[in-house]
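Before anything else, here's the structure in question.
A single protein chain has been omitted from the complex, and every remaining protein chain is retained in its original position.
Which chain is which? They are A and B, in the order written, and residues in each are numbered from 1.
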Amino acid sequence: MPISHQQVTRVSLLGRLLLSEEETETMTAQLGQILTYMQLLDEVDTDQVEPMAHAVEVSDVFRGDQLAPSLARDLALANAPQHDGECYRVPAVLGDA
Amino acid sequence: MNKPYAIIIGLEVHVQLLTSSKLFCGCSTAFGAAPNTQTCVVCTGTPGALPVMNRQAYLLSVKAALGLNCQIARLTKWDRKNYYYPDLPKGYQISQYDMPLSRDGHLDIPDPEQEGQVRRIRIIRAHLEEDAGKSMHDEVAGKADSRIDLNRAGTPLLEIVSQPDLRSPAEAKNYLTELKLLLNYLGVSDCNMQEGSLRVDANINLHVATPEGNVATPIVEVKNMNSFRAVERALAYEAQRQWELWQETGQRIGDVPKQTRGWEEEAQITRPQRSKEESSDYRYFPDPDLAPVTISEDAIAHVRQSLGELPADLRTRLVGQFGITPYDSDVLVSQGRPLVDYFIAAAEACRDGKAAANWVQQSVLRVLNERQMPIEQFPVPPAELGRLIDEVQSGKMETSRGREVLAEMLATGKSAAAAIDALGIVQVDEADLETLCAELLASNPKVVDDLKQGRLKAAGALIGQAKKRNPNVNATRVREICLQLVQRM
Partner (left out) sequence: MSLTDLSAVELLDRLDARHVTSTEVVQAFLDRIERYDRRIGAFLRVDREAALDQAAAVDRKRQAGEALGRLGGLPVAIKDLLATQGEPTTCASRMLEDFRPPYDATVIARLKAADGVILGKTNMDEFAMGGSTENSAFRLTRNPWDTTRIPGGSSGGSAAAVAAAMAPLSVASDTGGSIRAPASWCGVVGLKPTYGRVSRYGLVAFASSLDQIGPLARTVEDAALLLEVLAGHDPRDSTSVDRPVPNYTSSVGRPLERLRLGIVPELFGDGLDAEVAAAVRVAVDVYRSLGATVQEVSLPHGKYAVATYYIIAPCEASSNLARYDGVHYGYRTDAQKAAARLEAERKALEQAGDRAGLDNLDTALVRMYRQTRSEAFGPEVKRRIMLGTYALSAGYYDAYYLKAMKVRRLVREDFDRAFEQVDLIAGPVTPMPAYPIGEKVNDPLAMYLCDVYTACTNLAGIAGLSIPCGFSSRGLPIGLHLQAPAFEEERLLRGAAMYQRATAWHTRRPSLDGE
(Lines give C-alpha, C1' and ligand atoms only; values in the text may rest on other atoms or scores of the structure.)
Protein backbone atom coordinates (compact mmCIF):
# COMPACT_ATOMS: atom_id res chain seq x y z
CA MET A 1 0.00 0.00 0.00
CA PRO A 2 2.50 2.62 -1.01
CA ILE A 3 1.51 6.07 0.17
CA SER A 4 0.06 8.56 -2.29
CA HIS A 5 1.35 12.01 -3.15
CA GLN A 6 -1.82 13.46 -1.66
CA GLN A 7 -1.35 11.55 1.59
CA VAL A 8 2.22 12.80 1.84
CA THR A 9 0.93 16.34 1.49
CA ARG A 10 -1.69 15.77 4.18
CA VAL A 11 0.81 14.16 6.56
CA SER A 12 3.27 16.99 6.01
CA LEU A 13 0.69 19.42 7.35
CA LEU A 14 -0.10 17.13 10.27
CA GLY A 15 3.62 16.93 11.07
CA ARG A 16 4.06 20.67 10.43
CA LEU A 17 6.55 20.27 7.64
CA LEU A 18 6.52 22.17 4.40
CA LEU A 19 7.78 20.07 1.51
CA SER A 20 8.62 21.39 -1.90
CA GLU A 21 7.13 19.62 -4.88
CA GLU A 22 10.42 17.83 -5.42
CA GLU A 23 10.71 16.81 -1.78
CA THR A 24 7.16 15.53 -1.85
CA GLU A 25 8.02 13.34 -4.86
CA THR A 26 11.09 11.90 -3.19
CA MET A 27 9.26 11.44 0.09
CA THR A 28 6.39 9.64 -1.60
CA ALA A 29 8.78 7.22 -3.26
CA GLN A 30 10.92 6.61 -0.18
CA LEU A 31 8.02 6.23 2.24
CA GLY A 32 6.37 3.94 -0.27
CA GLN A 33 9.44 1.73 -0.34
CA ILE A 34 9.71 1.68 3.45
CA LEU A 35 6.01 1.02 3.99
CA THR A 36 6.12 -1.80 1.49
CA TYR A 37 8.90 -3.36 3.53
CA MET A 38 6.73 -2.98 6.68
CA GLN A 39 4.17 -5.29 5.09
CA LEU A 40 6.50 -8.03 6.26
CA LEU A 41 4.69 -7.71 9.59
CA ASP A 42 1.42 -8.84 8.03
CA GLU A 43 2.59 -12.44 8.17
CA VAL A 44 2.87 -12.34 11.97
CA ASP A 45 -0.25 -13.49 13.78
CA THR A 46 -0.73 -11.00 16.60
CA ASP A 47 -4.40 -11.56 17.40
CA GLN A 48 -3.75 -12.80 20.92
CA VAL A 49 -0.76 -10.57 21.64
CA GLU A 50 -0.82 -7.74 24.16
CA PRO A 51 0.84 -4.64 22.76
CA MET A 52 4.12 -3.71 24.46
CA ALA A 53 4.38 0.04 24.99
CA HIS A 54 7.21 0.07 27.50
CA ALA A 55 10.51 -1.75 27.59
CA VAL A 56 10.32 -2.23 31.35
CA GLU A 57 7.31 -3.31 33.33
CA VAL A 58 7.26 -0.72 36.06
CA SER A 59 4.10 0.86 37.37
CA ASP A 60 3.01 3.36 39.99
CA VAL A 61 5.97 5.69 39.79
CA PHE A 62 5.05 8.82 41.72
CA ARG A 63 6.43 11.90 43.30
CA GLY A 64 4.92 13.60 46.34
CA ASP A 65 2.99 16.82 45.92
CA GLN A 66 5.98 18.92 46.89
CA LEU A 67 7.04 22.23 45.46
CA ALA A 68 10.43 22.51 43.81
CA PRO A 69 12.00 25.77 42.75
CA SER A 70 10.98 27.04 39.34
CA LEU A 71 13.42 28.50 36.84
CA ALA A 72 14.23 32.18 37.00
CA ARG A 73 12.22 33.78 34.23
CA ASP A 74 15.18 35.08 32.28
CA LEU A 75 16.57 31.56 32.27
CA ALA A 76 13.22 30.08 31.22
CA LEU A 77 12.98 32.49 28.31
CA ALA A 78 16.67 32.45 27.41
CA ASN A 79 16.32 29.89 24.61
CA ALA A 80 13.19 31.40 23.09
CA PRO A 81 13.59 32.72 19.54
CA GLN A 82 11.49 35.72 20.54
CA HIS A 83 10.36 37.00 23.93
CA ASP A 84 9.69 40.31 25.62
CA GLY A 85 11.21 39.59 28.99
CA GLU A 86 7.88 38.35 30.31
CA CYS A 87 6.37 36.14 27.68
CA TYR A 88 7.23 34.06 24.64
CA ARG A 89 6.08 35.84 21.51
CA VAL A 90 4.67 34.23 18.39
CA PRO A 91 2.77 35.33 15.31
CA ALA A 92 -0.86 35.87 16.21
CA VAL A 93 -2.77 32.85 17.38
CA LEU A 94 -5.93 33.27 15.37
CA GLY A 95 -8.57 30.62 15.53
CA ASP A 96 -7.08 27.22 15.14
CA ALA A 97 -3.34 26.94 14.90
CA MET B 1 -42.45 24.35 26.85
CA ASN B 2 -44.37 22.99 23.97
CA LYS B 3 -41.64 23.06 21.37
CA PRO B 4 -41.53 20.55 18.54
CA TYR B 5 -37.98 19.60 19.48
CA ALA B 6 -35.90 18.40 22.40
CA ILE B 7 -32.58 19.99 23.31
CA ILE B 8 -29.77 17.52 23.76
CA ILE B 9 -26.77 18.73 25.76
CA GLY B 10 -23.62 17.01 26.94
CA LEU B 11 -20.96 18.82 28.94
CA GLU B 12 -17.20 18.43 29.06
CA VAL B 13 -15.93 20.05 32.20
CA HIS B 14 -12.26 20.57 33.09
CA VAL B 15 -11.54 21.29 36.73
CA GLN B 16 -8.20 22.13 38.22
CA LEU B 17 -7.22 19.85 41.07
CA LEU B 18 -6.21 21.29 44.43
CA THR B 19 -2.59 20.20 44.44
CA SER B 20 0.21 22.52 45.42
CA SER B 21 2.53 21.38 42.64
CA LYS B 22 1.89 20.61 38.99
CA LEU B 23 0.99 17.22 37.56
CA PHE B 24 4.47 16.23 36.42
CA CYS B 25 6.86 18.69 38.08
CA GLY B 26 7.36 20.64 41.28
CA CYS B 27 6.26 24.05 40.00
CA SER B 28 3.54 25.84 41.92
CA THR B 29 -0.06 25.82 40.70
CA ALA B 30 -0.90 29.07 42.53
CA PHE B 31 -3.01 31.47 40.50
CA GLY B 32 -1.99 34.98 39.62
CA ALA B 33 1.82 34.86 39.55
CA ALA B 34 3.74 37.03 37.08
CA PRO B 35 3.96 35.36 33.64
CA ASN B 36 6.49 32.57 33.22
CA THR B 37 7.68 32.60 36.81
CA GLN B 38 6.22 29.20 37.66
CA THR B 39 7.89 27.03 35.05
CA CYS B 40 10.77 24.59 34.89
CA VAL B 41 12.41 22.38 32.30
CA VAL B 42 9.67 19.78 32.67
CA CYS B 43 6.59 21.97 32.19
CA THR B 44 8.21 24.02 29.43
CA GLY B 45 8.98 20.78 27.57
CA THR B 46 12.68 21.62 27.48
CA PRO B 47 14.48 18.93 25.47
CA GLY B 48 15.58 16.05 27.66
CA ALA B 49 13.38 16.78 30.67
CA LEU B 50 10.98 14.06 31.80
CA PRO B 51 7.66 14.00 33.66
CA VAL B 52 7.09 12.31 37.02
CA MET B 53 3.53 11.84 38.18
CA ASN B 54 2.12 13.69 41.20
CA ARG B 55 0.52 11.07 43.46
CA GLN B 56 -1.85 13.55 45.08
CA ALA B 57 -3.32 14.49 41.69
CA TYR B 58 -4.14 10.85 41.07
CA LEU B 59 -5.70 10.39 44.51
CA LEU B 60 -7.81 13.54 44.17
CA SER B 61 -9.01 12.30 40.79
CA VAL B 62 -10.01 8.96 42.26
CA LYS B 63 -11.84 10.79 45.02
CA ALA B 64 -13.74 12.92 42.52
CA ALA B 65 -14.53 9.90 40.38
CA LEU B 66 -15.91 8.01 43.38
CA GLY B 67 -17.97 11.08 44.30
CA LEU B 68 -19.37 10.89 40.77
CA ASN B 69 -20.22 7.22 41.29
CA CYS B 70 -17.73 6.15 38.63
CA GLN B 71 -16.01 2.80 38.22
CA ILE B 72 -12.32 3.18 39.01
CA ALA B 73 -9.99 1.47 36.57
CA ARG B 74 -7.63 -0.96 38.29
CA LEU B 75 -5.05 -0.09 35.65
CA THR B 76 -4.79 3.25 33.95
CA LYS B 77 -2.16 4.72 31.67
CA TRP B 78 -0.97 7.94 30.09
CA ASP B 79 -1.31 8.87 26.47
CA ARG B 80 -0.03 11.68 24.35
CA LYS B 81 -2.53 13.83 22.50
CA ASN B 82 -0.55 15.37 19.68
CA TYR B 83 -1.37 18.82 18.37
CA TYR B 84 0.42 22.07 17.75
CA TYR B 85 -0.42 25.18 19.70
CA PRO B 86 1.99 27.77 21.10
CA ASP B 87 0.69 27.33 24.64
CA LEU B 88 1.38 23.59 24.44
CA PRO B 89 5.16 23.51 24.74
CA LYS B 90 5.79 19.82 24.04
CA GLY B 91 3.54 19.68 21.00
CA TYR B 92 1.46 17.11 22.86
CA GLN B 93 -0.70 17.04 25.93
CA ILE B 94 -0.26 14.23 28.40
CA SER B 95 -3.77 12.91 28.84
CA GLN B 96 -5.70 9.66 29.02
CA TYR B 97 -7.28 8.11 26.00
CA ASP B 98 -8.48 4.52 25.94
CA MET B 99 -7.86 3.61 29.58
CA PRO B 100 -9.14 6.56 31.63
CA LEU B 101 -8.86 6.28 35.38
CA SER B 102 -12.64 6.14 35.73
CA ARG B 103 -15.84 5.73 33.76
CA ASP B 104 -19.59 5.05 33.97
CA GLY B 105 -20.78 7.29 36.80
CA HIS B 106 -23.65 9.63 37.44
CA LEU B 107 -24.58 12.85 39.16
CA ASP B 108 -28.07 13.58 40.48
CA ILE B 109 -29.11 17.16 39.93
CA PRO B 110 -32.22 19.15 40.94
CA ASP B 111 -34.85 18.99 38.22
CA PRO B 112 -35.50 22.58 37.18
CA GLU B 113 -38.97 21.60 36.00
CA GLN B 114 -40.16 19.91 39.18
CA GLU B 115 -39.30 21.25 42.59
CA GLY B 116 -37.87 18.60 44.87
CA GLN B 117 -37.26 16.07 42.08
CA VAL B 118 -33.85 14.98 40.82
CA ARG B 119 -32.58 14.08 37.38
CA ARG B 120 -29.81 11.53 37.02
CA ILE B 121 -27.11 12.65 34.57
CA ARG B 122 -24.77 9.87 33.49
CA ILE B 123 -21.02 10.46 33.43
CA ILE B 124 -19.14 8.80 30.57
CA ARG B 125 -15.70 9.20 32.08
CA ALA B 126 -13.47 11.32 34.24
CA HIS B 127 -9.79 11.39 33.38
CA LEU B 128 -6.66 13.23 34.37
CA GLU B 129 -4.58 15.41 32.07
CA GLU B 130 -2.23 18.36 32.10
CA ASP B 131 -3.31 21.89 31.35
CA ALA B 132 -1.77 24.05 28.62
CA GLY B 133 -0.42 27.55 29.09
CA LYS B 134 -2.15 30.76 28.18
CA SER B 135 -2.04 32.69 24.89
CA MET B 136 -2.76 36.38 25.08
CA HIS B 137 -3.37 38.40 22.00
CA ASP B 138 -1.38 41.56 21.84
CA GLU B 139 -1.78 44.29 19.28
CA VAL B 140 0.89 46.85 19.78
CA ALA B 141 2.26 49.20 17.13
CA GLY B 142 0.31 47.48 14.40
CA LYS B 143 1.97 44.14 15.05
CA ALA B 144 -0.46 41.39 15.85
CA ASP B 145 1.45 39.06 18.13
CA SER B 146 0.50 36.54 20.75
CA ARG B 147 2.22 36.34 24.09
CA ILE B 148 2.58 32.99 25.78
CA ASP B 149 2.59 32.42 29.53
CA LEU B 150 3.39 28.86 30.59
CA ASN B 151 2.63 29.23 34.31
CA ARG B 152 -0.49 27.15 33.92
CA ALA B 153 1.14 24.54 31.67
CA GLY B 154 1.22 21.21 33.43
CA THR B 155 -1.40 22.04 36.04
CA PRO B 156 -3.47 18.93 36.82
CA LEU B 157 -6.96 18.89 35.32
CA LEU B 158 -9.74 16.41 35.73
CA GLU B 159 -11.85 16.18 32.60
CA ILE B 160 -15.42 15.09 33.35
CA VAL B 161 -17.51 14.12 30.36
CA SER B 162 -21.26 13.72 30.74
CA GLN B 163 -23.57 11.74 28.54
CA PRO B 164 -25.80 13.99 26.44
CA ASP B 165 -28.45 13.61 29.13
CA LEU B 166 -29.13 17.27 29.78
CA ARG B 167 -32.38 18.51 28.25
CA SER B 168 -32.30 22.25 28.84
CA PRO B 169 -29.92 25.13 29.49
CA ALA B 170 -31.34 25.27 33.02
CA GLU B 171 -30.41 21.63 33.56
CA ALA B 172 -26.93 22.34 32.29
CA LYS B 173 -26.64 25.09 34.86
CA ASN B 174 -27.94 22.84 37.63
CA TYR B 175 -25.47 20.14 36.61
CA LEU B 176 -22.58 22.57 36.85
CA THR B 177 -23.79 23.92 40.18
CA GLU B 178 -24.13 20.45 41.62
CA LEU B 179 -20.79 19.34 40.20
CA LYS B 180 -19.03 22.34 41.66
CA LEU B 181 -20.64 21.74 45.02
CA LEU B 182 -19.62 18.10 45.03
CA LEU B 183 -16.02 18.85 44.12
CA ASN B 184 -15.88 21.59 46.74
CA TYR B 185 -17.15 19.16 49.37
CA LEU B 186 -14.58 16.59 48.33
CA GLY B 187 -11.79 19.17 48.50
CA VAL B 188 -10.88 18.17 44.94
CA SER B 189 -11.19 21.56 43.28
CA ASP B 190 -12.26 25.06 44.13
CA CYS B 191 -13.99 25.22 40.72
CA ASN B 192 -13.38 28.93 40.46
CA MET B 193 -14.43 29.90 36.95
CA GLN B 194 -12.92 33.38 37.17
CA GLU B 195 -9.51 31.89 37.83
CA GLY B 196 -10.02 29.24 35.19
CA SER B 197 -10.12 26.34 37.61
CA LEU B 198 -13.41 25.21 36.04
CA ARG B 199 -13.97 25.35 32.29
CA VAL B 200 -16.94 24.11 30.32
CA ASP B 201 -17.38 23.02 26.74
CA ALA B 202 -20.88 22.06 25.68
CA ASN B 203 -22.07 19.82 22.89
CA ILE B 204 -25.58 20.66 21.84
CA ASN B 205 -28.05 19.68 19.14
CA LEU B 206 -31.76 19.21 18.71
CA HIS B 207 -33.97 16.20 18.25
CA VAL B 208 -36.76 17.50 16.07
CA ALA B 209 -40.10 15.74 15.89
CA THR B 210 -41.05 15.21 12.25
CA PRO B 211 -43.67 13.07 10.60
CA GLU B 212 -40.95 10.45 9.92
CA GLY B 213 -39.92 10.44 13.58
CA ASN B 214 -37.22 12.23 15.53
CA VAL B 215 -34.39 13.77 13.55
CA ALA B 216 -31.09 14.86 15.08
CA THR B 217 -29.55 18.12 13.92
CA PRO B 218 -25.76 18.59 13.57
CA ILE B 219 -23.88 18.74 16.88
CA VAL B 220 -22.21 22.02 17.73
CA GLU B 221 -19.50 22.42 20.33
CA VAL B 222 -19.79 25.68 22.25
CA LYS B 223 -16.73 27.15 23.97
CA ASN B 224 -15.66 30.36 25.72
CA MET B 225 -18.33 30.46 28.38
CA ASN B 226 -17.06 32.26 31.43
CA SER B 227 -19.80 31.74 34.01
CA PHE B 228 -22.63 29.33 34.72
CA ARG B 229 -25.00 32.07 33.61
CA ALA B 230 -23.09 32.37 30.36
CA VAL B 231 -23.43 28.62 29.85
CA GLU B 232 -27.16 28.87 30.32
CA ARG B 233 -27.49 31.81 27.96
CA ALA B 234 -25.15 30.44 25.33
CA LEU B 235 -27.07 27.18 25.23
CA ALA B 236 -30.42 28.94 25.06
CA TYR B 237 -29.11 31.07 22.22
CA GLU B 238 -27.63 28.08 20.46
CA ALA B 239 -30.81 25.99 20.75
CA GLN B 240 -32.85 28.79 19.22
CA ARG B 241 -30.23 29.34 16.50
CA GLN B 242 -30.20 25.66 15.65
CA TRP B 243 -33.98 25.57 15.54
CA GLU B 244 -34.06 28.42 13.09
CA LEU B 245 -31.27 26.87 11.06
CA TRP B 246 -33.14 23.58 10.94
CA GLN B 247 -36.25 25.29 9.65
CA GLU B 248 -34.17 27.01 7.04
CA THR B 249 -31.87 24.18 5.90
CA GLY B 250 -33.21 20.92 7.28
CA GLN B 251 -29.60 19.83 7.89
CA ARG B 252 -29.21 16.63 9.83
CA ILE B 253 -26.39 15.22 11.87
CA GLY B 254 -23.66 13.96 9.54
CA ASP B 255 -24.61 16.36 6.74
CA VAL B 256 -21.95 18.84 7.83
CA PRO B 257 -18.79 18.42 9.91
CA LYS B 258 -19.07 19.13 13.62
CA GLN B 259 -18.81 22.84 14.18
CA THR B 260 -17.13 24.67 17.04
CA ARG B 261 -18.62 27.98 18.07
CA GLY B 262 -17.48 30.51 20.65
CA TRP B 263 -19.81 32.36 23.00
CA GLU B 264 -19.38 36.10 22.78
CA GLU B 265 -20.40 37.60 26.07
CA GLU B 266 -20.77 41.15 24.85
CA ALA B 267 -22.89 40.38 21.81
CA GLN B 268 -24.63 37.48 23.59
CA ILE B 269 -24.26 35.28 20.54
CA THR B 270 -22.21 32.28 19.44
CA ARG B 271 -19.90 32.61 16.46
CA PRO B 272 -18.09 29.91 14.50
CA GLN B 273 -14.44 29.30 15.33
CA ARG B 274 -11.96 28.46 12.60
CA SER B 275 -10.96 24.85 12.62
CA LYS B 276 -9.34 22.49 10.21
CA GLU B 277 -10.23 18.94 9.59
CA GLU B 278 -6.70 17.72 10.22
CA SER B 279 -6.56 19.32 13.65
CA SER B 280 -8.75 16.59 15.05
CA ASP B 281 -6.24 13.86 14.20
CA TYR B 282 -4.58 13.76 17.60
CA ARG B 283 -2.54 10.61 16.99
CA TYR B 284 -2.96 9.39 20.56
CA PHE B 285 -0.42 6.81 21.69
CA PRO B 286 0.83 5.59 25.08
CA ASP B 287 3.33 8.01 26.61
CA PRO B 288 6.58 6.06 26.81
CA ASP B 289 7.93 8.39 29.50
CA LEU B 290 5.32 7.48 32.09
CA ALA B 291 4.51 4.23 33.82
CA PRO B 292 0.95 2.97 34.14
CA VAL B 293 -0.88 3.35 37.46
CA THR B 294 -2.58 0.52 39.28
CA ILE B 295 -4.94 0.67 42.23
CA SER B 296 -6.21 -2.16 44.42
CA GLU B 297 -9.76 -2.67 45.62
CA ASP B 298 -8.49 -1.97 49.12
CA ALA B 299 -7.03 1.34 48.08
CA ILE B 300 -10.25 2.27 46.30
CA ALA B 301 -12.20 1.38 49.45
CA HIS B 302 -9.83 3.48 51.48
CA VAL B 303 -10.40 6.53 49.27
CA ARG B 304 -14.13 5.86 49.36
CA GLN B 305 -14.05 6.00 53.15
CA SER B 306 -12.34 9.35 53.03
CA LEU B 307 -15.05 10.95 50.90
CA GLY B 308 -17.10 12.18 53.85
CA GLU B 309 -20.75 13.10 53.53
CA LEU B 310 -21.69 14.18 50.03
CA PRO B 311 -24.03 17.13 49.41
CA ALA B 312 -27.01 15.02 48.35
CA ASP B 313 -26.87 12.88 51.51
CA LEU B 314 -26.30 15.91 53.65
CA ARG B 315 -29.37 17.67 52.26
CA THR B 316 -31.56 14.70 53.15
CA ARG B 317 -30.05 14.37 56.61
CA LEU B 318 -30.57 18.03 57.51
CA VAL B 319 -34.24 17.78 56.59
CA GLY B 320 -34.73 14.64 58.63
CA GLN B 321 -32.61 15.56 61.61
CA PHE B 322 -33.51 19.22 62.04
CA GLY B 323 -36.95 19.40 60.53
CA ILE B 324 -36.04 22.13 58.10
CA THR B 325 -37.55 22.46 54.64
CA PRO B 326 -35.81 20.93 51.62
CA TYR B 327 -35.42 24.46 50.33
CA ASP B 328 -33.61 25.65 53.47
CA SER B 329 -31.52 22.51 53.50
CA ASP B 330 -30.47 23.16 49.91
CA VAL B 331 -29.55 26.76 50.63
CA LEU B 332 -27.40 25.72 53.58
CA VAL B 333 -25.71 22.80 51.83
CA SER B 334 -24.93 24.83 48.76
CA GLN B 335 -22.95 27.23 50.94
CA GLY B 336 -20.43 24.53 51.60
CA ARG B 337 -19.60 22.17 54.42
CA PRO B 338 -18.14 24.70 56.89
CA LEU B 339 -21.39 26.67 56.90
CA VAL B 340 -23.40 23.50 57.32
CA ASP B 341 -21.24 22.57 60.30
CA TYR B 342 -21.88 26.01 61.77
CA PHE B 343 -25.59 25.56 61.29
CA ILE B 344 -25.57 22.13 62.89
CA ALA B 345 -23.70 23.41 65.95
CA ALA B 346 -26.08 26.35 66.32
CA ALA B 347 -29.14 24.17 65.83
CA GLU B 348 -27.91 21.68 68.39
CA ALA B 349 -27.25 24.48 70.88
CA CYS B 350 -30.77 25.91 70.58
CA ARG B 351 -32.52 22.62 69.84
CA ASP B 352 -34.53 24.40 67.14
CA GLY B 353 -33.40 23.59 63.62
CA LYS B 354 -35.93 25.77 61.85
CA ALA B 355 -35.05 28.83 63.90
CA ALA B 356 -31.33 28.13 63.45
CA ALA B 357 -31.82 27.77 59.70
CA ASN B 358 -33.57 31.13 59.59
CA TRP B 359 -30.92 32.84 61.66
CA VAL B 360 -28.07 31.39 59.62
CA GLN B 361 -29.69 32.30 56.31
CA GLN B 362 -30.96 35.73 57.29
CA SER B 363 -28.34 37.03 59.65
CA VAL B 364 -25.15 35.04 59.30
CA LEU B 365 -25.09 34.85 55.50
CA ARG B 366 -25.91 38.55 55.21
CA VAL B 367 -22.93 39.45 57.37
CA LEU B 368 -20.67 37.07 55.50
CA ASN B 369 -21.75 38.66 52.24
CA GLU B 370 -21.33 42.19 53.48
CA ARG B 371 -17.94 41.51 54.89
CA GLN B 372 -16.80 39.13 52.11
CA MET B 373 -15.79 36.74 54.82
CA PRO B 374 -15.75 32.94 54.97
CA ILE B 375 -17.75 31.30 57.75
CA GLU B 376 -14.51 30.16 59.36
CA GLN B 377 -13.87 33.81 60.24
CA PHE B 378 -17.36 34.63 61.51
CA PRO B 379 -16.71 36.07 64.99
CA VAL B 380 -19.74 34.59 66.77
CA PRO B 381 -19.31 30.94 67.69
CA PRO B 382 -22.28 28.77 66.72
CA ALA B 383 -23.00 27.85 70.36
CA GLU B 384 -23.40 31.50 71.23
CA LEU B 385 -25.71 32.08 68.29
CA GLY B 386 -27.62 29.04 69.53
CA ARG B 387 -27.99 30.60 72.98
CA LEU B 388 -29.27 33.82 71.45
CA ILE B 389 -31.77 31.91 69.33
CA ASP B 390 -32.87 30.08 72.45
CA GLU B 391 -33.57 33.36 74.22
CA VAL B 392 -35.54 34.67 71.29
CA GLN B 393 -37.53 31.48 70.93
CA SER B 394 -38.37 31.43 74.63
CA GLY B 395 -39.96 34.86 74.19
CA LYS B 396 -37.41 36.80 76.14
CA MET B 397 -37.11 39.19 73.23
CA GLU B 398 -38.37 39.67 69.77
CA THR B 399 -36.43 38.63 66.73
CA SER B 400 -35.64 42.23 65.88
CA ARG B 401 -34.18 42.71 69.36
CA GLY B 402 -32.32 39.51 68.90
CA ARG B 403 -30.72 40.94 65.78
CA GLU B 404 -29.56 43.90 67.78
CA VAL B 405 -28.01 41.50 70.25
CA LEU B 406 -26.24 39.70 67.43
CA ALA B 407 -24.94 43.02 66.12
CA GLU B 408 -23.60 43.75 69.59
CA MET B 409 -21.96 40.34 69.73
CA LEU B 410 -20.35 40.92 66.34
CA ALA B 411 -19.18 44.39 67.30
CA THR B 412 -17.79 43.55 70.70
CA GLY B 413 -17.12 39.84 70.69
CA LYS B 414 -19.38 39.48 73.74
CA SER B 415 -21.22 36.28 74.58
CA ALA B 416 -24.96 36.21 73.98
CA ALA B 417 -25.67 36.67 77.69
CA ALA B 418 -23.26 39.59 78.01
CA ALA B 419 -24.65 41.29 74.91
CA ILE B 420 -28.21 40.88 76.22
CA ASP B 421 -27.12 42.40 79.49
CA ALA B 422 -25.31 45.21 77.78
CA LEU B 423 -28.45 46.13 75.87
CA GLY B 424 -30.39 45.99 79.12
CA ILE B 425 -32.75 43.40 77.82
CA VAL B 426 -34.87 41.81 80.49
CA GLN B 427 -38.16 40.11 80.04
CA VAL B 428 -40.97 42.53 80.98
CA ASP B 429 -43.24 41.24 83.71
CA GLU B 430 -46.81 40.55 82.47
CA ALA B 431 -48.37 42.73 85.19
CA ASP B 432 -46.06 45.64 84.32
CA LEU B 433 -46.99 45.20 80.69
CA GLU B 434 -50.72 45.47 81.48
CA THR B 435 -50.14 48.61 83.55
CA LEU B 436 -48.16 50.11 80.72
CA CYS B 437 -50.84 49.30 78.17
CA ALA B 438 -53.60 50.72 80.38
CA GLU B 439 -51.62 53.95 80.73
CA LEU B 440 -51.09 54.15 76.97
CA LEU B 441 -54.79 53.69 76.25
CA ALA B 442 -55.67 56.26 78.83
CA SER B 443 -53.45 58.85 77.21
CA ASN B 444 -54.54 57.99 73.62
CA PRO B 445 -58.32 58.27 73.46
CA LYS B 446 -58.23 58.75 69.66
CA VAL B 447 -56.55 55.40 69.25
CA VAL B 448 -59.02 53.77 71.57
CA ASP B 449 -61.81 55.17 69.43
CA ASP B 450 -60.23 53.84 66.27
CA LEU B 451 -59.78 50.44 67.79
CA LYS B 452 -63.35 50.33 68.90
CA GLN B 453 -64.37 51.13 65.32
CA GLY B 454 -62.36 48.10 64.23
CA ARG B 455 -59.47 50.11 62.74
CA LEU B 456 -56.92 47.75 64.19
CA LYS B 457 -53.99 49.36 62.40
CA ALA B 458 -54.19 52.15 64.92
CA ALA B 459 -52.57 49.84 67.49
CA GLY B 460 -49.26 50.45 65.77
CA ALA B 461 -49.00 53.89 67.33
CA LEU B 462 -49.37 52.33 70.78
CA ILE B 463 -46.62 49.82 70.09
CA GLY B 464 -44.28 52.58 69.05
CA GLN B 465 -44.95 54.49 72.26
CA ALA B 466 -44.62 51.37 74.37
CA LYS B 467 -41.23 50.62 72.82
CA LYS B 468 -40.13 54.13 73.57
CA ARG B 469 -41.00 53.76 77.24
CA ASN B 470 -39.52 50.29 77.54
CA PRO B 471 -37.48 48.87 74.64
CA ASN B 472 -37.82 45.37 76.06
CA VAL B 473 -41.54 45.11 75.54
CA ASN B 474 -42.81 42.52 73.13
CA ALA B 475 -44.73 44.23 70.35
CA THR B 476 -47.07 41.32 69.81
CA ARG B 477 -47.94 41.15 73.48
CA VAL B 478 -48.50 44.89 73.65
CA ARG B 479 -50.91 44.65 70.76
CA GLU B 480 -52.71 41.68 72.20
CA ILE B 481 -53.11 43.24 75.67
CA CYS B 482 -54.24 46.60 74.27
CA LEU B 483 -56.91 44.91 72.16
CA GLN B 484 -58.09 42.87 75.12
CA LEU B 485 -58.26 45.98 77.28
CA VAL B 486 -60.22 47.91 74.64
CA GLN B 487 -62.60 45.02 74.25
CA ARG B 488 -63.24 45.03 77.94
CA MET B 489 -63.94 48.76 77.94
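Convention: a residue touches a chain if its C-beta (ideal position, glycine included) is under 8 Å from a C-beta of that chain, and two chains touch if they have at least 3 such contacts.
Source: prediction; values computed, not measured.
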*Just name the one of B:Pro86, B:Gly105, B:Gly154 or B:Pro382 that touches the chain not displayed here.*
B:Pro86
_Which parts of chain A face the unshown chain closely enough to count as touching?_
3, 7-8, 11-19, 23, 27, 30-31, 33-35, 37-38, 40-41, 44, 46, 49-56, 58, 61, 63, 71, 75-76, 78-82, 88, 90-97
*Write the list of chain B residues that the hidden chain touches.*
41, 44-53, 80, 82, 84, 86, 89-92, 146, 148, 150, 274, 281, 283-285, 288-291
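Please note the rule applied: only the chains that are shown with their structure count from here on.
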*Can you list the residues on chain A that touch chain B in the complex?*
10, 13-14, 16, 53-54, 58-71, 73, 76-77, 79, 84, 86-97
_chain A-facing residues of chain B, complex_ = 19-21, 25-28, 34-41, 44, 46, 52-58, 75, 77, 84-87, 135-138, 144-150, 273-276, 278-279, 281, 283, 285-286, 288, 290-294
